[in-house]
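Each remark here refers to the structure printed beneath this line.
A single protein chain has been omitted; all remaining protein chains appear in their positions.
This part shows chain A:
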Amino acid sequence: MYYWHWVKNVVHRPKTTGYPTALDDTVQHMSRSGAIVVDAPLEQPFFKRSVALRQVDGGSCNGCESELSLLSSPDYDLSRYGFSFVPSPKHADVLVVTGVITRALAPVIRTVYDQMTAPKRVVAVGACAIDGWVFQGAPDVLGRLDDIVPVTVRIHGCPPTPGDLLRGLLAAVDGADPASLAPRGVRA
């Protein structure tokens, strides 16, 4: 049924961007230069590749979810770096949290974090998870993921673009934003 896709994909260049490890003007144009904030230099980089992600929604507007689900699209293809989303926290290495942190979901996030086996890292996705964004001071909104679990990497943006999400996830593994390093030119 889908043979025409195969033929088409042989003729055309792949849709997948090389960003952030290679240059791509279109994706780079959408991303923000200072989007990735790594808290402290990571000690031993425990992770090499094959990193399992577990996403938890802490009260988002579903924008971050929309962008995270686009990471598996052919345009970004997070599996080329060895990332994958897993259903169980017990299989996960990196906890990805989106949204303002509501009072009802704070214990849920804490439980998920406790269920993960060490070494583990936490990525705060989007302005809401970092500081509550426009919901600062709202009832039932805690607003800071830092108060619940130790955060390794913060990805700014509302919502962060998939390119920035990839940068942030790689930063959680390597300890440095790949866009700040010289492009390795793996693929033009």
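The rule we apply is simple: a contact is a pair of C-beta atoms (placed from the backbone, for glycine too) under 8 Å apart; a residue touches a chain by one contact, two chains touch by 3 or more; residues count from 1.
FYI, contacts and distances are computed from a predicted model.
With the options "Hydrogenase-3 subunit E", "FecR family protein", "HEAT repeat domain-containing protein" or "Amino acid ABC transporter permease" in hand, the undepicted chain maps to the protein name "Hydrogenase-3 subunit E" (source: UniProt).
Within the entire complex, the positions of chain A that touch the omitted partner chain are 1-2, 4-5, 15, 26, 29-30, 54-63, 65-70, 72-76, 85, 87, 89, 99-100, 102, 104-105, 108, 112, 128, 133-135, 138-141, 158-159, 161-162.
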